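With one protein chain removed, the remaining protein chains of the complex are shown where they sit.
Chains here go by letter, A, B and C, matching the order in which they are written, and residues are numbered from 1 within each.
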Amino acid sequence: MDANLLSSYIFAVVVLNVLLGLMAYMTYLERKLMAAMQDRVGPNRTGPVGLLQPIADGIKLLVKEDIIPKHADRRIFLLAPLLSFVLAPVAAAVIPFGDSITVFGHEVNLYVADINVAALYFLAIGSMGVYGIILGGYASANRYSLLGGLRSAAQVISYEIILGLSLVGVFILSGSLSLVEIVNQQSETLHLGPLQLPNWFILSQPLAFVIFLIAAVAETNRAPFDLPEAETELIGGFHTEYSGFRFSFFFLAEYISMIVISLFGATIFLGGTDGPIRDGVWWLALKAFIFLFFYIWLRTTVPRFRYDQLMGLAWKVLLPLVLINILLTGFIRLWGLGML
Amino acid sequence: MSLEISQGTPVEISEERALTDSRRQMVLNMGPQHPSTHGVLRVILTMEGETIVGCDPVLGYLHRGVEKLGETHRYSQFVPWTDRTDYVAAPSNNLGYILAVERLCGIEAPERATYWRMIMGELARLASHLVWLGTHALDIGALSMSLYCFRERELILDIFETFCGARLTTNMMEMGGFSRPIPDNLPGMVRDFCNIFPEKQVEYESLLSANPIWLSRTRGVGVIEPDAAISMSLTGACLRGSGINYDVRKATPYLYYDRMDFEVPLGTRGDVYDRYLVRMEEMRQSISIIEQCLDQMPTDGPLSLTESPYVIPPHDSVMKTAEDMQRHFIWVIKGFSPPKGEVYQAIEHSKGELGYYVVSDGTPIPYRVRLRTPDFVNLQSLPYMAQGAALADVVALIGTIDIVLGSVDR
Amino acid sequence: MNELMPEHFMFLSAALFIIGMVGVLTRRNVLVIFMCVELMLTAVNISFIGFAWEFSQLTGQIFALFIIAIAAAEAVIGLGIIMALTRQRDTVDIDEVRELRQ
Partner (left out) sequence: MAAEVLVFNLLSGIAIVSAAAMIMMRNPVHSAIALVITFVNVAAVFIMLRAEFLAVVQIIVYTGAILVLILFVLMLVNPDELPDFHGARPMQQIFGFGLGIILLAEIAVAILTRTVVAEPGPWTEDGMAAVGGNVQAIGQVLYSGYVLPIQATALVLLAATIGALFLGRPDEDEEPTPSRRTVATISLAHTRGSDQDEIPALSSANIKHEAGDRDLIMARDADEFTSTPEDDQKGQQE
């Protein structure tokens, strides 16, 4: 086995573990931020300022009884949370965390894989992620779960299209599906008269960015698009019947996919590791944090959509907008580049 | 005028059609353990996809026989039970019952006590509306509203606590006024609250009224036609949201509501959003009523009738005079006996017309106590509104009726 | 056979195609039949892509792309028909749907 492949494997393990740790503290961050926005304190009993709370929660969930409903489709019921949990971090494999660094004389690339179809790979993994939800909803033998699964299937298919199409403008401009290539292009400087701007795609594709943001929230089933769970309507939707660590798998998968899609958005639209001074992974982390903050902010602020409104938004508002964006980008790419 | 609600109208369905319908429909049992049914309401929903075709509320999971308890307790002993019907606005319930019994006995509380009763009633209305707003918004998905609302409700509960020592089940009102003195800092607390609250209410509205998702979730949803509202005997914001001008405080004024300068908001469409607007405006009017009460109220004066046989004698005269001591003994041991007769006293509760019907046979125990709780009556508009709505709307509809199951089931 | 030969993917393709065909012939649930048809289409794709790889051509991959696009269209229409069918006849049993035959 050659050293390159080995370093890739090691880096994959590192990314996976960092993601899992981040995810645990993502729950802490969400609770603390929400508490601050809602005029309360948040977790503060376990450890200093509640810092051990995620660990306590983890232990609690792990030792809880694992209840399987009597009429559940047992095999699928057991499979579904695993599917969700395994697929969520896999998408992070294509995200570049920086240029290569040298460790013990070996050059190590700060990405797990630079594949030619990285962006599409990301979408493909995202589209697989829905299986956990839809199968969990089906297998629970509960009508609320079934409704959650059905809603989720419709929602994820719709917003998957929007998410994919919102990226097409970026692909047209960059001419590549590889995230490494896209980040490299964004690190160039854009000269607009006297202004020197970073060539981030948020500047050339603002509409696509907004649509991506909306679709990303819907894709991860977060408020105000959390209809598959909707605790006040469907009592948790697809995970109504799950308990213990199987529930925690669903829960963690949601947070991991939030982090991963934030990293992805930061990479595609906000220049990834590119920053004003000293490029590096910290810039990526900062940008992803902005995304995550937006997620939490949204959750505390807005009410939930109704099912028909959600689908109407996707098909009647976002889809035409994103198609117009592709059309305009195509025109500019064909004839407009000389003018810039 | 013909009032017709097609709820029970038979619709011709061919046999084949009925068969396919039943195969396509799904019965969803919502509650009694469901986070958005405000307690233990159970709703059996028949759905086609996400559209409701049938809605059947099932009541009684919190039935405690409050009316029957009224027939076994002495008049003053029943007051704590009224706390436990609509527990989010306990002083209003106390008030309604005490007013009914006072009318039966033909007594009236002194002026200062009456003003304080109005203040407490309006504070109870605010407390109840705040719970409604928080849970209604939470049902629709606005997570933070409930916490903001409960933050302000805390202030009201603090006032209750200062006044009578209890926060939720206040047992606040007594025959003939109040036997305990008003704490010195209470008027200041109420004033402070009246100064703070309008700003906070602007905050709520900036979160909801301007929010397109909130508008799309509430506008045009759960429309109640004025005729339907009347024929279902709705009261309160459910009725006024449909544009019908009926407020007990205006129609048959009790306490000193005829001295107050306030307006009754009426909706124009009768949907969830109108009821939301009506209740928000009612909160502003309540603040104005409380301020007027504080301004008009005599600063001192008796808080309770002293001479009436129906009222517990004041503490120091019990200690000083033999007559009062005897009266006190009898009042405590045997209770008071109102004259024979019956009375129906309605007050404008935060949820609508709360009526107490009390029949006395001249003994210390009522012959019959009947509660006309507003949300029990209002709840019958749920199947009407739910027809053709989406599943997600049902929680909004339950929220807009503003039910408290303790009051519905009694 | 020490390296990947055309026979490998041809056998895979044939096996999947025949499994799909047997499924179409023996199952009665129209949705399962539908899945079997998708499997057969995928089996054909394997052949196309395999030959493209063998001869360093891209025509096979292009064809596979078209097949996937057409399969998507077919899925949309097929599921639409199934939905309409279940709504009208309340069955997904292929044997009970004889309307076209009569």
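FYI, a residue touches a chain if its C-beta (ideal position, glycine included) is under 8 Å from a C-beta of that chain, and two chains touch if they have at least 3 such contacts.
What you are looking at is a predicted structure, and each value in this text was computed from that prediction instead of being measured.
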item: Displayed chains contacted by the hidden chain, counting the whole assembly; value: A, B, C
item: Selected from B:80, B:226, B:314 or B:335 as touching the chain missing from the view; value: B:226
item: Absent-chain contact - pick from A:50, A:81, A:98 or A:149; value: A:149
item: Hidden partner interface residues of chain B, rising order; value: 1, 3-7, 9, 11, 23, 205, 209-210, 215, 219, 223, 225-228, 230, 242-247, 250-251, 263-270, 273-274, 277-278, 281, 387-388
item: For chain A, the residues touching the chain missing from this view; value: 73, 75-76, 79, 115-117, 120-121, 123-124, 126-128, 130-131, 134-135, 137-138, 146, 149-150, 153-154, 156-157, 160, 164, 176-178
item: Touching residues on chain C - with respect to the absent chain; value: 1-4, 6-12, 14-16, 18-23, 25-29, 31-32, 34-36, 38-39, 42, 45-46, 49-59, 61-62, 64-66, 68-77, 79-84, 86-87, 91-93
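FYI, only the chains that are shown with their structure count from here on.
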item: Chain separated most widely from chain A, comparing mean CA positions; value: B
item: Chain nearest the overall Cα centroid; value: A
item: Inter-chain centre distance, chain A versus chain B - centres from mean C-alpha coordinates, in Å; value: 46
item: Rounded Å distance, chain A centre to chain C centre (Cα mean); value: 32
item: Residues of chain A touching chain B in the complex; value: 34, 37-40, 143-144, 147, 223-224, 226-227, 230-233, 235, 299-309
item: Chain B - residues contacting chain A, complex; value: 26, 28-29, 34-36, 50, 137-144, 147-148, 151, 207-208, 211, 213-214, 216-217, 390-395
